[in-house]
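Note that one protein chain is taken out, while the other chains of the complex remain in position.
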Amino acid sequence: MTQKKQASERFTGFLKKFYVFLIFVFLYAPIVTLMVLSFNASKTRSKWGGFTLKWYFELFENEAILKAFSNTMIIAFLSALIATILGTAACIGIRNMKKRHQGIIMGVTNIPMLNAEIVTGISLMLLFISLGIKTGFLTVLLSHITFNIPYVILNVMPKLKQVNNSTYEAALDLGASPVYAFFKVVFPDILPGVFSGFLMAFTMSLDDFIITHFTKGAGLDTLSTKIYTEVKKGIKPEMYALSTLIFITVLILLILVNKMPDPKAKEKA
Amino acid sequence: MKKLVALACITATSVAALSGCGSSESSNGEVIVYNWGEYIDPDVLEMFEEETGIKVVYDEYETNETMYPKVEAGAAQYDLVCPSDYMIDKMIEKGLVQELNFDNIPNAKQYIGEQYYEQSKEFDPENKYSIPYCWGTVGILYNQTMVSEPITSWDVLWDAQYENNILMQDSVRDAFMVALKRNGNSMNSTDDAELNAAKDALIEQKPLVQAYVVDQVRDKMIGNEAAIGVIYSGEAIYTQRENSDLVYVIPEEGTNVWIDSWVMLKDAPNKENAEKFLDFLCRPEIALKNFEYITYSTPNTGAQELIEDEDIKNSPIAFPDLSQYNNIETFQYLGEEFDEKLNELWKQVKSN
Partner (left out) sequence: MNKKWLATPYLFWAVAFIVIPLLMVVYYGMTDKTGAFTWENVIAITSPEHVKALMLSLLLSLISTIICLLLAYPLAMILVAKHASKTSFIVMLFILPMWMNFLLRTLAWQTLLEKNGVLNGILSFLHLPALNLINTPGAIILGMVYNFLPFMVLPIYNVLAKIDINVINAARDLGANGIQTFLKITLPLSFPGIASGITMVFVPALTTFVISTLLGGSKILLIGNVIEQEFTTASNWHLGSGLSLVLMIFVLLSMVISSFFDKDGEGAAL
C-alpha cells in the first residue's frame, strides 16, 4: 500500500518536473537560437556561415552600441526604482481610500497599460512639446516611470489585499508607532510584491521601443531604438553577441548569488 | 527575487559608472543629423568631426512615417534629414524645409550626377531643396532553382504555381505600385477606377502571398524561404553575394526609382555647419566610403569613378542606365486625401 503510494508520488513528482522542464524549453528556445546566431560567421540570420567569435570583438569596438547599452541600463534602473517607490506608496494610500475612489484611481492607473503604446508615446511627446521641455534623457525617464508604475501597482496591490489588518492594529495597540508597525508588520508581507513590481518595471523599461522612440531626443539611443533602426539594413550580429553576454552574465551572477547562503536563513537557524 | 533585484541594481550602477566619462565638448558647435538607421559609415562621422571640430549629433529613424511626426512637432531640433522622394515633396508642401544655398555646397553640383537631379524634379521641381544621397530601383528578386523560367514581368506575382512562395512589400505605396504597373497604369495615379482595379488585383493576389514584409525579404530569400520577392535594388547585390541562385530583374512594365535626399529643416539651428556637413558628404572619397558601407547606389559620379571592383562599377543592378527602361517613375506626394484613400484600400486588401 505505502509502496504504491510512494510510487505514485514519485510519478507525480516526475510529472511536475517534466512540466516545468517543458515550459523552460519553450521559454529558452529563442534565447538559445539568438546565442547560436551570435557565433554565426554569416551576417544573415537564415544561413549558417561557420563558427566565429569576431562579432564579440567588434562589439567592444562599437561605441554606439555600448553607449546605447549603458543608457538602457541607467534608464531601466532609475525608472524602475522611482516607479517602485511612487507605486508602493500609492498602493498603501489608495488602499485607505473609499472603495469608489479606489475604483477610479485604479482605472486611471491602468490607462498606460491599456492604451496602444504608440498612442501613449505620441501623446507624451505632444505633452512635452507643449510644456516646452526639450526631448532627451529626462523625457524618456519620465515616460518610462509613467508606464512602469501600473506594473508596480498591479504587483503590490494583491499582496496588500492579503495583509491581515488585525496584526497591524495589534501592533499599534501594543504601542508601536504607525511607521514602525508598518515596516515591521505590513512591509515584510508585501515585500515580494514590491520586488516583483520592481523587476517587472525594470524588464518593461529594458524592452520598450515605441514610447522611447517618440520621447527621446537626438543622439540618445537605447538598445531597443538601436535595434529597430538597424532593421532596414539587417540586425547587426554584434547585437546577438551583446544579448548573449548580458544573458550569460546575469545567469552566472544569479547562480553565484543563489549558491551563497541566505543571511536571513542563518538568522532564523 | 530579492537577489535578482540586487543584481539589477549592481549591473545598472556599475554600467553607469563605467560610461560616465566621455562626451567631450567641441569648440566649433554641432550639427544635428537625422538619418535612416545604418545609413552612413560611422567612420565618416568621426572623420568629419576631426577635420572640422564640429560635433555631429546623430539620430536614426526606421521609416519616413515615423520620422515625419517628430520633425513636424519640432521636438528635437534637427538640422538635416534624409527622407525619400514623396516625403520630401510633402515636407516642401508643408513648409518644413528651407532652400539650400548651393554656393556653400560646391561639391553637390560638381559630383552628383545630372540625371539624379533630373529625376528629383518629380518631387523637387526646381532642385532647390534637396541633394540626392542614395537611390535605387524596386524589382523582383527570384531564386533560379525555384522558378520554371526567367522572370521578366510583375505578372509572375499573380502566377498560381508560386502559391505561398511570394514575398510582397508591406508598404502601401510599394504594394500599389506593383499592382498599378502590372495593370499598365502610372504609379502616381489618382484615378479611382485604376486604384480600385489595383486593389482588386492585390486582393486576388493575397492567397498566393507567403508574407508581407519590408526588410526581411533579404533574409528570407537568402534562406530559400520563398521563390520570388519584391525588393529594393540596394539589397540585391548583398543577397546575391550570400546566395548565388538569386537573380534581380527590373520588370518590363517599369518600376519605381526612389531617391533618398538630404534636406535642411526650416528652423535648422546650425545652418553653416550643416552646409559643411553636406559638402563633406558629397566628396567622392567620402561618398565611396558610404557606398561601400551601405551598398545602396550612390548618385555621386565622382565616387562611381573611384569604385575599384569592375563588376560593381558596371553592375546594371547598382547603376542601371535609366534611359534604357520605359515607365520609370518616382513617387510624388499626392495630398492627404489621396493618402487616406490609398490607406483605406490597403486596409481592405489586408483584412480580406
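We just call them A and B in the order they show up, numbering each chain from 1.
The criterion applied here is as follows: contacts are C-beta pairs under 8 Å (C-beta built on N, C-alpha and C of every residue); 3 or more make two chains touch, one makes a residue touch a chain.
Not measured: the values here are computed from a predicted model.
Asks: Check each of B:121, B:206, B:241 or B:313 against the chain that is not shown and name the one that touches it.
Replies: Going through B:121, B:206, B:241 or B:313 one by one, B:206 is the residue touching the chain not shown.
Asks: Tell me which stretches of chain A touch the chain missing from the display.
Replies: 16, 19-20, 23-24, 26-31, 33-34, 37, 45-46, 86-87, 89-90, 92-94, 96-97, 99, 102-120, 122-124, 126-127, 142-143, 145-146, 149, 151, 154-155, 157-159, 161-162, 165, 168-169, 178, 189, 192-193, 196, 199-200, 203, 206-207, 209, 223-224, 227-228, 231, 235, 239-240, 243, 246-247, 250-251, 254, 258, 262, 265
Asks: Tell me which stretches of chain B touch the chain missing from the display.
Replies: 1-4, 63, 65-66, 68-69, 164, 170-172, 206, 209-213, 216, 220, 223-225, 336, 339-340, 343, 347-348, 350-351
Convention: only the chains that are shown with their structure count from here on.
Asks: Just curious, how far off is chain B from chain A if you go by their C-alpha centres, in Å?
Replies: From the centre of chain A to the centre of chain B is 35 Å.
Asks: Inside the complex, what are the residues of chain B that reach chain A?
Replies: By the definition above, chain B touches chain A via 1-13, 15-16, 18-19, 32, 34, 36-39, 42, 57-62, 66, 69-70, 73-78, 214-215, 218-220, 222-223, 225, 242-243, 294.
Asks: Show me the residue ranges of chain A that touch chain B in the complex, using the header's touch definition.
Replies: Listed in rising order, the residues are 42-47, 64, 66-67, 69-70, 73-74, 76-78, 80, 122, 125-126, 128-129, 134-136, 191-192, 195-196, 198-199, 202, 213-214, 216-221, 225-226, 228-234, 236, 249-250, 253-254, 257-258.
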